[in-house]
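Omission of a single protein chain aside, the complex is shown with its protein chains in their original locations.
As written, the chains take the letters A and B, and residue 1 is the first residue of each chain.
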Amino acid sequence: MSYTLAEQSWLSKFIFRAAPASDSAAWSDGLFMMIFWFSTFFFVLLMVLMVYWTVKYRRRPGVPAPVSPHHNTPLEIIWTVVPSSALLVIFILGFQGYLSKTVAPTGALELRVSAWKWGWAITYPNGAQSPETKFLEESADGTVVGNKYPIFYVPENTAVSLRMSSQDVIHAFWIPDFRTKMDVYPNRFTGYTFHTPTLGLEEEVFDETVGQNIPGRDMWVFCAEYCGDEHSRMAATIRVVPQFIYEQKLAEWNAPKDPVELGKQIHEGRCAICHSVNGTPGTGPTWKDLYGSQGLMSDGSTVLKDDNYIRESIYIPAAKIVAGYAGNMPSFQGQLDETQLDGIIAYMKTLSQHAPQPAGSDTGAEPATESTESQPNETTGGGQS
Amino acid sequence: MSTIDATHTGPHGHHEGSYLDGPAGFWSRIAQWAVTVDHKKIGVMYLFAVLFMFFLGGVAALAVRLELLDPVRDVVQPDGTSVTTGYILQSIFGATDGVSGNEIYNRAFTLHGAIMVFMFIVPSIPASLGNFFLPIMLGAKDVAFPRLNLLSWYIYVFGSIFGVLSILMGGVDTGWTFYTPYSLTTDADHWRVVLMVLAAFILGFSSILTGMNFIVTVHKLRAPGMGWFDMPLFIWAIYATSIIQVLATPVIGITLLLLIFERIFRIGIFDPAMGGDPVLYQHFFWFYSHPVVYVMILPAMGIISELLAVHCRKHIFGYRAIAFSSLGIAAVSFLVWGHHMFTAMGELAAMLFSALTFLVAIPTAIKVFNWIATLYKGSIALNTPMLYTLAFLFLFSIGGLTGLPLGALATDLHLHDSYFVVAHFHYVMMGGTVIAFVGGIHHWWPKMFGRMYNEKVGMLGCVIVFIGFNVTFFTQFILGTQGMPRRYANYVDEFQLLHQISTVGSWLLLVGFLVHLFNFIHSLLAGPKAPPNPWGGLTLEWETESPPIEHNFHHEPIVKHGPYDFDTVVPPHCDPKDFPLPDKA
Partner (left out) sequence: MQTTLDAYDTPAPDHIRSHPKHWRNRKAGHHWRTHDEEFDGSKLGMWLFLTTEVLLFAGIFCGYAVFRLLYPEAWANGSHYLDWRFGAANTVVLLISSWTVANAVRCAQLNNQKWLKINLIITLICAALFVFIKLKFEYIPKLADGKAPGTFFNYPMAQDPHEPLWWSLYYVGTGIHALHVLIGATLLGWVLYRSWRYQAYGPTEYTMVENSALYWHLVDLVWIFLFPLLYLIH
């Protein structure tokens, strides 16, 4: 079942940009091209006749249109039956391809995908979650703009099956390279399957955590069901890597980590889409100087933003709504465990002047150093178009 | 279907003036139009209203395209500083505090979609050209229920006011499909979503009433001598459309009503948080909204059948095949709604809906083949209506054929909710319906307003629109297959070039439509007077004067020949020298 990158024809490159990444993706591209040529045949035939006859039989003053039949039953039957049978074939092939994308083979690696406004997380069989992130948008001059998006690692040449659910509205998990997507619902599980490709010898990606290239291939993940303001930025990266790297990563992610580091990673992967750390207001309030401050709630009360309040804000966001914001933060109950929560709080402390700073105070990441990364792109991308 | 001396007495025999005549004085004229039950006046009012809505929707479309010039949200102003397109949109739509550029974008495409679908394209052809010409082509004095017709016009106005009100209050960001649960939670503390849904609900009634009216008119008010198969194909198309309108619209009615209750009372039927079922909503929605795409296209197909026959001076090829395929499309259209939800349903349902989807493509293919065959051995005049007809055949074929990979399951999993879908439906709705509509307006313009338009300017406009359209939307097919999701305010850099080309195309479209607009205004003010039958048509509207008299005909017409017997009948009011008959019939 191993599938390697095939040579892509110029037409396929023009149409699909990226080569299909699996057998069933290649298969559905094949079906697409078949429909394409079928359609092109009829289209060209009809258009050639149309243009030819329009020119040939253009009106000449005083010359009547010659008499010709008003209908022709055998002809009607032919041009009903012939396309119909072709369509039947297309339908059957389409259904076959659909099954290969939706019915997972036994023993497939099952990944739990969860979605919320506006982000993705994948929980691996050993309970680990990927903390790694990367930029999707890079402007021509190399400066990075926009958000960081999570990277999900999958091993090469493996059948993967996704089990997906959402915490709020409908999303859809689309990996264009695998040519498939499925809606993600709040009240049920949906899923699909794909077989990851075998990496070519020269395929490499840059791994930020080790600072060098590793064998791998990156693919986009997009949210394809409209879900609100940041729908267009609900993206992620699927990274296909050799089995040993995959295992290494999983072990690494499960190992205990420095809380501040952990908190920072969670923020980048899940919270940054709404919360900045440099004071810029977003969909949610900034985390700069949040911890330990006094804040006004929409019901008029004032609260001290301590550990308990933050815990509540993350698990039961609707309990207290910050004045001036809509209560549309999703709950992360069941998503983030106690360790992760501690990490977030530890990280928040480093961002706040109200928090007691640790003696050495070198862990305190200066908010200023973050600013290039997390600044909303309005302020940076001036050079574009 | 000529008449015995429909206008024998000539314009001066009876002292009945054109329907456009009215009392002197601006206000008394307004008053006369406001309470008129004349189907022609109502049709004209609809025509201007839907064109205005088209314009509004077009402005929103231009805003959408403007935003997409750039992958993130920056554009450079003339003075070198950079602001976001979000802010430009904000200044167009009125700034609202705390609204991000993305949200403005989301509102822009929602308004675009909602206006275009509910306020423009669904009423467009049936309510304007249909209202005006259906009774005349049947040889009737009016539609069956003239007062109901006026009522449905006012319901339309009323519904549109709600829609516009919602826009003025800041707009809606649900997408035109109002999918739950998003549409239940967004802007929870505002009335504008409810207003917009209410607008769609009310507009549905207008649509139902118009449909009922037309069905009864076709059944009961055909002129003596006109059997079912002597009806022009435009009538067949409107008839099939009306059936869909009557049968599908109530379902969207109850759906939208439930949605309104849901938002106001939180009853939970579509809300997963309360055990409700969002997929049920989708089923309900598409049970209407798929058939409604044929409400959009069938009248356009009817127009094409008329235009082709008249401007080729040729009996339409396969009259019955075209007539029956209209009914066939109407029937099958109720069975395929699930193809919008392939990513939300089980295998069995998906298989069934996919198979039925291919079934619905067949009657359409039959129509296209028959139209092309009609060109054979015609006497083809290349004027604006004919150019539009050819453009329709070109664009609609592309639009329809790209429905095939969407209907095939394996490929739809990739293409669903991508720009491929966006391109598909613009090719059918804009390239199909709008193109046919504009062609139809040109064809019947002399009849409706008694003035000729300038043919050269019309053709120029058509060419610009055709080029602009393809530049705008062909690129979007490629964007879609390459992986660009729809309803995206930001996108990855790789897609920028194609998006920029598309945006430039939208400007060309604007230019093209402005050319037409100019042409029409010029024609109204200074166009030469139109003869009763400028194209040599054989259907009944060409028997009467241009513009028609108050009661359409001086005498009730009696139909003696078919609508397309160009090889045996000299068209009324025409000189046989200009419209010679072939030697042997």
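By our rule, a contact is a pair of C-beta atoms (placed from the backbone, for glycine too) under 8 Å apart; a residue touches a chain by one contact, two chains touch by 3 or more.
Fair warning: this is a prediction, and the values are worked out from it, not measured in the lab.
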item: Displayed chains contacting the withheld chain; value: B
item: Selected from B:151, B:221 or B:501 as touching the chain missing from the view; value: B:221
item: Option touching the unshown chain, where B:70, B:103 or B:142 are the choices; value: B:142
item: Sole residue of B:128, B:152 or B:249 that reaches the chain not shown, by the stated touch rule; value: B:249
item: Residue among B:268, B:531 or B:582 touching the omitted chain; value: B:268
item: Residues of subunit B in contact with the chain not shown; value: 135, 140-146, 148, 208, 211-213, 215-216, 219-221, 246-247, 249-251, 253-255, 257-258, 261-262, 265-269, 274-277, 280, 284, 551
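We take it that only the chains that are shown with their structure count from here on.
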item: Subunit B residues within the subunit A interface of the complex; value: 69-76, 81-82, 84, 98, 100-103, 106, 173, 175, 179, 181-182, 185-186, 188-189, 272-273, 275, 277-279, 312-321, 342-344, 347, 350-351, 354-355, 358, 361-362, 365-366, 368-370, 372-373, 375-382, 390, 393-394, 397-398, 401-402, 404-405, 407-414, 416-418, 478, 481-483, 485-494, 496, 500, 566-567, 577-582, 584-585
item: List of subunit A residues in touch with subunit B within their complex; value: 14-18, 24-25, 27-28, 31-32, 35-36, 38-39, 42-43, 46-47, 49-50, 53-54, 57-72, 75-76, 79-80, 83-84, 87-88, 90-91, 93-103, 136-140, 145-146, 168-170, 172, 174, 176-177, 179-183, 185-187, 190, 192, 220, 222-233, 235, 283, 324, 326, 328, 377-378, 381-382, 384-385
